[in-house]
Each structure stands twice: as structure tokens, then as C-alpha cells.
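Let's look at chain A:
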Amino acid sequence: MAGRALFVGLMLLASVTPGAHAATLELPPAGASSCGGCHAPPGVDTAVPTLHGKTAAEIVAQMQSFRSGAQPSTVMDRIAKGFTDPEIEAIAAWYARQK
Partner candidate 1 sequence: MARALVNIPPKAKRGEVITIRTLMSHQMETGFRYSTTGAPIPRDIITTFIATYNGEEIFRAELFPAIAANPFITFTTVATESGTIELTWRGDNGFAASEQATITVE
Partner candidate 2 sequence: MMKHAISRRGVIAGLGAVTLGAPFVSAQAAPRVVVIGGGFGGATAAREMKALLPGADVVLVTNERTFTACPFSNLVIVGERELTAQEFGYRSIEKAGVRVAYSAAKSVDGSARVLTLEDGTTLPFDRLIASPGIDINWEGLPGYGMAAAEKMPHAWKAGTQTTLLRRQLEAMDDGGLVVMAVPANPYRCPPGPYERASLIAHYLKTRKPKSKLLVLDAKDMFSKQRLFLSAWAALFPDHLEWVGLSKGGKVLSVEPESLTFVTEFGRHTAAVANVIPPQRAAAIAAAAGIADATGWCPIDPATFESRLVPGIHVLGDASIAGAMPKSAFSANAQAKVCAAAVATLLTGGTPPEPRLINTCYSLVTPDYGISVAGVYHPAGGVIAEIKGSGGVSRADAPPDVRAAEALYAKGWFTTVTREVFG
Partner candidate 3 sequence: MPSTCKPSNLTSRRDALRLMGAATAGYALTIVRVTPLAATPADMRTAIEKITGGAKVSAGRVHLEIPPLVENGNTVPCAVTVDSPMTAADHVRAIHIVTEKNPQPNVISCRLGPRAGRATVSTRMRLSDTQTVVAIAEMSNGSFWSGSVNIIITLGACLEDLI
């Protein structure tokens, strides 16, 4: 969070045009912010695994196998079907950057 704050601040300082500002906000890719409702950061003990610390490839593989049904699941199969491959890849890449 602190890193993101500094980043936004610096970019605002160096602002050029209004349109440039949107790019300075590091928004999660479409859909990613919803994941945090169930998937906690490390240190929270629940039955739902954390996504932090996983590689992008791991998350992509898991989502694809949920979507295809290769990996049995309770709820993730239904959610994975709402995302295309590029969307899953973007979410995975974003989570892989979260510390």
C-alpha cells in the first residue's frame, strides 16, 4: 500500500494531462479485487487458501483446471467459467506481484 501511495503521489507530481493520471493508479485487473473477499493474505487462518506467494503460472493452471472441470471444486468451477484466458492471466500476474 505504501509503495502504491508513493507511486501515485510521484506520478501526480509529474502530472501532464488528466488522461495520464488514470494510468498512474495501479488498479487491479478486472475481477481481481473480488477475489480478496474469500482469499485472505498470508497469516489469516481459513479453509480458503491464500493466493499471495503463488506464481502466475500456478494460478493460471489452477483456474484453467477449475474451469474445465479437471480439478474438482465446490465454487471455483462456477467462478472460473466467468473469465477468459487473458483475464485469468492478468489476474494471476497481478496476484503474483502482491506481497
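Candidate selection criterion: all candidates are chains of the complex that A comes from, given by their letters.
Criterion: a residue touches a chain if its C-beta (ideal position, glycine included) is under 8 Å from a C-beta of that chain, and two chains touch if they have at least 3 such contacts; residues count from 1.
Remember, it's a predicted structure, so these values are computed and weren't measured experimentally.
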item	value
Numbered candidate touching chain A, per complex, among 1, 2 or 3	2
Partner candidate 2, residues of chain A touching it in the complex	1, 4-5, 8-10, 12-13, 15-25, 27-28, 30-31, 33-40, 44-48, 74-75, 78-79, 81-83, 87
